[in-house]
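Showing just some of the chains, left in place.
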Amino acid sequence: MDLFDALRANLLSPVVLFFVMGILAAVLKSDLKFPEALYVTLTIYLLTAIGFKGGVAVSEAGLGQVWLPSLAAMLLGTVIPLWTYPVLRVLGRLSVPNAAALAGHYGSVSAVTFIAATNYLKGVGQPYESYAAAFLAVMESPAIIVGVLLGKLGAGDRSDALGSSVRTALHEALLGRSVFLLVGALAVGVLSGQRGMAGVEAFFVTPFQGVLALFLLEMGTVAGRRLGDLRKVGPFLLAFGILAPLVHGFLGVALGHAAGLSPGGATLLGVLSASASYIAAPAAMRLSLPDANPTLYLTSSLAITFPFNITVGIPIYYAAARWWQV
Amino acid sequence: MQTHPMKQVTIIGEALAREHLKKLLREVGAHGYTLFEVEGAGAQGERSGDIQEFGNVQVEVIVQPGMATEILERLQRDFFPRFAMIAFTSDIEVLRREKF
């Protein structure tokens, strides 16, 4: 399947079409609005399900097989901010806190983008290492910490203030809802294994794709409502929000390949590397880098990079992973 | 019906400040608080309640006038620079002054 088919398969999948429908709802000012409780519920479900499935997969594959690619993923997340930061500072002429915050966002990951990618691979019948959720779990936090450190050191903070805000960031990054659910469910999956899966599969696995479609309908409205802010972020961030994921995506695919992952697994590592956090990172940055402007990082991660990855990014990284292999 | 004058301090700001606000109220020694989620708009743009993390909370705390001033000063110093937030006080009459 060439890039065109890969794109077509994605753009005509219910998940992506519902996402577009959500964007339309926001743009057309329809009064479609999901209750907050539903948003939280869907997040809890998706994170728990993906973590649990991943944990069961880890228990099947054995840590011996999982640790290397996981370590690679973690490193990737940690280093991405290190070059993203100078780029944003120099080319983007962004202030220290803004550059640091954005760097943290792009090093961290978007769980929903990852889930959409697994869903895409299922759709095109491409197998992948189902323990890949472990990559997701280990990639979310480190970049956030690095981002905060860059911001503090760049501002030449006195070490004590530094310590406290890194502690805040650590707390947010490790005990924040998303990370906690993901890691916790992973542990549950590892401990209960295939035997435990049998009982709950009908809830955590079977309806999963449909729930994702519904969730992306909502995410469409959320992203759509921010499209208005595109004017505010200027041309540089517009370009960055699309080029950064492409660069990071190919890098992730390459690294995944090097770490011995299948094309499916390499695609997922590419997607993780290309995705930008829009929940955990903003929360941590608001608290640890209060001088950074939320409009900048939220708009670029949520209104530019997220839709780009969901619609065309994923198939591109997949095509890259397959091209690489041959 | 013997009532006693008190100050109600109302704080409306982004949900991320939630735990920090609770901490502040503990530190100044308020005897209680009431909290609920709201949406709103202000200088820092619209904050719709669809994503908890992007929404607002409204905190109401009833205190003696002196403590009200203390809370406002702390908000002014530590919160207004960091969070989308407003705060105001109003005069109320309570029963059982000893509770506040």
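In order of appearance the chains are A and B, and numbering begins at 1 in each one.
Keep in mind that, in the parts below, a residue touches a chain if its C-beta (ideal position, glycine included) is under 8 Å from a C-beta of that chain, and two chains touch if they have at least 3 such contacts.
Being a predicted model, the structure only gives us computed values, none of them experimental.
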Give the stoichiometry of the complete complex as a formula in the chain labels shown, bearing in mind that each kind of chain is drawn only once. A x3, B x3
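Just so it is clear, only the chains that are shown with their structure count from here on.
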Per the centroid of Cα atoms for each chain, what is the distance between subunit A and subunit B, given in Å? 34
Under the definition above, what is the set of subunit B residues touching subunit A in their complex? 14, 16, 20, 37, 45, 48-53, 55, 81-83
With touch defined as at the start, can you tell me which subunit A residues reach subunit B in the complex? 33-36, 39-40, 218, 221-222, 225, 279, 282-283, 286-287, 290, 295
